[in-house]
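Here's a structure for you.
With one protein chain held back, the other chains of the complex are shown just where they sit.
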Amino acid sequence: MEKYLYIALFAPLASSLFAALFGMSPKKMFVGVIASILLGISFLASVVLALYVNQTGEGIHVTMMEWIGAGDLLVPFGFLVDQVSVTMMVVVTLVSTVVHIYSIGYMDHDKSFNRFFSYLSAFVFSMLVLVMSDNFAGLFIGWEGVGVCSWLLIGFWYHKPDVSVEENPSISPSWAANEAFIVNRIADLGMLVGIFILFWNTGSLQYDVVFAQIPHLSEAVLVAAATALFIGAMGKSAQFPLHTWLTDAMEGPTPVSALIHAATMVTAGVFLVIRANPIFMVTPDVSYFIAALGTFVAFFAASMALVNRDLKRIIAYSTLSQLGYMFAAAGLGAYWIALFHLAAHAFFKALLFLGAGNVMHAMHDELDIFKMGGLKKSMRWTYIYMGVASLALAGIPPLAGFFSKDAIIETAFNEGRLILWAILVLTAGMTAFYSFRQVFLTFEGDRRYEEFGIHPHEMYKFVLIAMAPLAILAVIAGFFQSAFHSFITQLLPNYEMSAHTHHLVWILGAIVLAFAVGGIALAWIKYSKGLKRSEKVENGFLYKLLKNQYYIPKFYADFISKPYAMISELLWKSVDMKIVDATVDGIARLLYNGGDSARKMQTGNLSNNLNWMGVGLVSLLLVATITALIG
Amino acid sequence: MIGLSHYLILSGLLFAIGLVGILRRKNLLMLFFATEVMLNAANVAFAATSHYYGDLTGQMFAFFIIAIAASEVAIGLGLLIVLYKKTGTLDLDNLATMKG
Amino acid sequence: MYEQIAFYLFSVLTIGLFLVTVLSKNLLYAMTSLAAGMVLVSGFFFLLGADFLGVVQLIVYVGAVMALYAFAMMFFDATKDTKENNTNGSWIFLLGGLTALLLVMMFAAPIFSESVVASYPSVEGATNPQNVGMVLFTKYLIPFEVAAVMLLVAMIAGIILAGKKMDHSLTTNEDNIEVKTLSKEEEL
Partner (left out) sequence: MDNILSILVFFPLIAGVLGFVVDKKSIRVYGISVAIVEFLLSLWLWSSFDGNNPGMQFVELVPLIPDFGINYYLGVDGISLFIVIMTALMTLLGMIAISIERDIKNLILSLLFLEMAMVGVFVSLDAIIFYLFWEFSLVPMLYIIGAWGGPLRIYASIKFFLYTFTGSLIMLVGMLFMAYLYQSVSGVWSFSITDWYALVLPVNYQLWLFVAFFLGFAIKVPMFPFHTWLPYAHGQAPTIGSVILAAVLLKMGTYGFVRFSLPLFPDASVMMIMPIATISIIMIIYTAMVAYAQEDIKQVIAYSSVSHMGVIVLGTFAMNAEGVSGSIFLMLSHGIVSGALFLLVGVIYDRRHTKLMSEFGGLASVMPKFAVIFGFMLMASVGLPLTIGFVGEFLVLLGFYHLSPIVTILAGTTIILGAVYMLTLYKRTFFGPVTNEENKKLNDLDGKEMIALVPLVLIVVWLGIYPKPVLEPIDNSVKSLLTFMEKKAQTPLAKEKITLSQTSKEAE
C-alpha cells in the first residue's frame, strides 16, 4: 500500500515538474493532457488507499526520510493515510483532476498554458503534503506550499496593471496575490507559535506523540496551543478579520478559484482543526470561540454576497460563509460533520466556480451579473450545472448540501446554542437568496449582454463532460452520509444528536428548508423577469455598507497599509538617515572638525607653541598634584 | 632652620619666573635669558637635594647642566646671529614659516 | 642664624633680579640682572656646601656664558628698547602663577621619603671639590668626557655659525635680490 501512497503523493509533483520543463515555451496541448492523466493516477491511487483504509480500518504510516534534526527536535518526512487524510486526498485529487481537465479548455487561448499546469499541479502536491503529513512541521510545509502556489496562481496574469480601487476592488492580480500571501503569513506566525508551544511541552511534533501527551499538559498550555493553531487556521480559511484576501483572490484564473479558493486550500484551516481535534476537544472555550466566529463569518459573508454584482465574488463570499459553517461544526465538536460538509462543499462549490468560468469564457471575461441575463438559451448545460450546484448550496433536499448543512444547524441546536442556531438558519435563507439571485440574473430574464455586442457560446464538450462527476457528486453525496459517518468515526470522535433533538429533527429540517425555499422564491420573484434596479435601495446606508464590505478593506488600507508605508518612510528618512546614521557621521565629523580646529594651533609661531607647551606643562602638573592628593 | 623645602620652593618660584619669561617674551635673546633662569632654578634644586641627602649625584647633574647650558649658549647664539643676519630681527612673530 | 639671613636675603634678591631679567624691556638691563642673579645663585651653592659647583657657576655662567651674551649682543642693536608684541599678560601670569603654586604645593608637601639612601655619599673628611672629583672621575667619567666633546663641538659650531657668510645678508641683500630675480628672468 505504501506504493499507492507514494504514487498519490508524487504524481502531482511529477506533473508539475514535467509542465515546468515547458514553462517558458508556447502552449503545448500534451502538457495539459499529461498533467491531467498524472492527476487522474493520483486520484485512483487515493481511491485505492481509501478502499484499503475502509476495509482494514487502519491507517498507513510511512517515514520517508529525516528532514530537520537539531537538538531534541527531529522532524521526518512522514506520511499518514488514515480516515481523515484519505478523505481529504480523495476530495482534493478528484476536484483537481476535474479542474485540470477543465483548464485544458479554459486556458485554451492563454500563452502561459504550460506554466499554469505546472503551478496547478504543484499546488495539488503541496495540498497532499498538507493533508498527508504525520507531523505539524510537515503540515506547515504543505501549509506554506499551498500559500506560495496560491500566490503564483492568483498573480498568474501578473502583467495586468494596477488600477484604482473603484474600478476593481482587487487593484490587480499581483496586488491580490501579495495580499493573500501576506495575510496568510500573519496567520502562519500564529501557526508557528502553536507548533513551538507543542514542541516545548511535548518534545515532539508527531501527531501521535503530541496527542498522547495531552492529558499531561496544563490547561493554559493547551489553550495557548489551540488558540495559536486556530489563528493559523483563520488565515488559510479566511476567517474574520483575515478574510479580505479571499475575495481579492478571485483575480486568479477561474479554475484556480474553483480548486484553491473554494474546494481545497481554504478548507485547510478546517482540516487543521479536525486533525488536531484532541487539542480542541479539551479546550472548550477555544472551541466555542471557533464556533461563534464561524457562525459570525457565515452570516457576515452571506450579507456581503447579497448585494455584490461580481459573479465570482458572490461565490467567494458564499465559500467564506460555508467555511463559517464548517468552523461552527468543528467548534461545536461535530468534527465528522465539518469534514462531511467540507467534502460536499468541495464538490458543489467547485462545480459552481467552474460553471462561472464557463460563463466568463462565454462573456469574454465579463463578471458583472447586471450585464448578463438570459444566458439559458445559449448555455443550457452550464445553467443546469450551476443550478444544481446552487440548489446543493442552498440546501435543498436531496442534494448534498441539504444533508451536510442541515446536520451543522442541527448540531448548533443540539448543543443548546440557540443564538448560533438562529443565525445559521437565517444565513441558510440568505444563502439560498443570493445564490439564486446570481443564477437568475445570469441565466434568466432579458439579454442585457447584447448591448455590449457579446455572442456567448457554450463551453467545449469535453469540459462539460469533465464537470459531470462533480455535478453527480453534488447531487448524490448526501446519500453517503451514514456510510461516511461509520467510516470516519473510526478515527474522529463520534457525534450523535441527542434523543431530544432527534425527535425534533423533522421540524428543524423543515424550518431550515422553509428559509431556503423562501430565499429561492424571493430571488425568483425579484430577478427571474429581468433586472429591476431601485435607486432608493442602492443609495441606502445598508446597501452601501454591504457593497463596500463593511468598509473593512478601506479600513485596512487606511489604518494598516498606509500608516505602515508612512512609518517605514519615516523610519528610513528620519530615523535611520537623520538620527542613527547622522550620529555616526556626527562622531566622525566631530573628530574631523576637532582635528581641523586643532590644526589652527599650528600657527608656526614659536611663541604660540611655547604657550601651548606651558598649558601642557601646567596640566601635567595638575594631574600629578591631583593624583598625589587622591593617592 | 632652612630645610630642603625652602630651597625647593625657591627653585620652584625661580622656575616659574623663567617660565613666565619664556611664555611672555618674543625676543629670542630674552628667551635665552629666561631659559638660563630656569636652568639655574633646576640647579639650585639639585644642589639642595644633594646637600640634604648627602648624595653627590645631584651636584653631578647640576654640573652637567651647566656644561649643557654652556654648549647651548654657544650654538644658540651662533644661530641667533645667523638668523639676525638673515632677517634683521629676533622677534618670534616674524618667524612663522612652520604655519600649518 | 646667619644661614637663614643669607638664604632669605639671597632669595629675595635672586627673585627680584630674575624678575627684572624677565620683565625688562632693555636687553642690557636684562643681561646685567641675569648675571647678578647668577652670582647670587652661586651664593646658594656655597651655602649648600657645594663649593665646586659654586665656583663652576661663577666661572662658566657668570664668566663665560655672560661674556658670550655680551659679545653676541654687539651683533644686535642692544641699546634700544626691544619692541615686542608681548603675549597677553594675565594669561601668561596665570600659567606662570599656577605653575609656581603647583610646584610650591608639591615641594611643600612632605612627600619625600625618609628612607632615601645616598648612592654616592660624600666621603667623610674630604672637601667638596675632592668628593666631586672622586665621583666625577669614577662613575661619571664617560659623561664627563662626552660633555667635554660636546662643549668642543658646540664651540666649533658657534664659531662656524657666527662667522658664516650669508648669501643674502641683511646688509647686502636689497640689491642682490633684484639682481637674482633679473638673472632668473634672463635664464628664462
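For reference, chains read A, B and C in written order, and residue numbers begin at 1 within each chain.
Criterion: a residue touches a chain if its C-beta (ideal position, glycine included) is under 8 Å from a C-beta of that chain, and two chains touch if they have at least 3 such contacts.
No experiment lies behind these values; they were computed from the predicted model shown.
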Shown chains contacted by the missing chain are A
Contacting the left-out chain: of A:Glu2, A:Glu66 or A:Asp285, that is A:Glu66
Among listed residues A:Met1, A:Ala14, A:Ile34 or A:Val193, the absent chain is touched only by A:Val193
Out of A:Glu58, A:Asp558 or A:Asp576, the sole contact with the unshown chain comes from A:Asp576
Per the whole complex, from A:Leu51, A:Leu542 or A:Val584 the residue touching the absent chain is A:Val584
Chain A residues touching the chain left out here are 23-24, 65-73, 137, 140-141, 144-145, 148, 151, 155, 158-162, 172, 174-175, 178, 181-182, 185-186, 188-189, 192-193, 195-197, 199-200, 203, 564-565, 567-569, 571-573, 575-576, 580-581, 583-584, 588
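Here, only the chains that are shown with their structure count from here on.
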Chain centres from averaged Cα atoms put chain A and chain B apart, in whole Å, by 93
Whole-angstrom distance, CA centroid of chain A to CA centroid of chain C, is 98
So chain B residues touching two or more other chains come to 19, 23, 26, 93
Contacts with two or more other chains occur in chain C at residues 87, 92, 95-96, 99, 103, 106
In the complex, the residues of chain A that touch chain C are 607, 611, 614-615, 617-618, 621-622, 624-625, 628
Chain C residues touching chain A in their complex are 87, 92, 95-96, 98-99, 102-103, 105-106, 109, 111
The chain C residues in contact with chain B across the complex are 3-4, 7, 11, 14-15, 18-19, 21-23, 27, 30-31, 34, 37-38, 41, 44-45, 48-50, 52-53, 56-57, 60-61, 64-65, 68-69, 72-73, 75-76, 82, 84-87, 89, 92-93, 95-97, 99-100, 103-104, 106-108, 112, 116, 118-122, 131-132, 135-136, 140, 143, 147, 150-151, 153-155, 157-162, 164, 166, 168-171
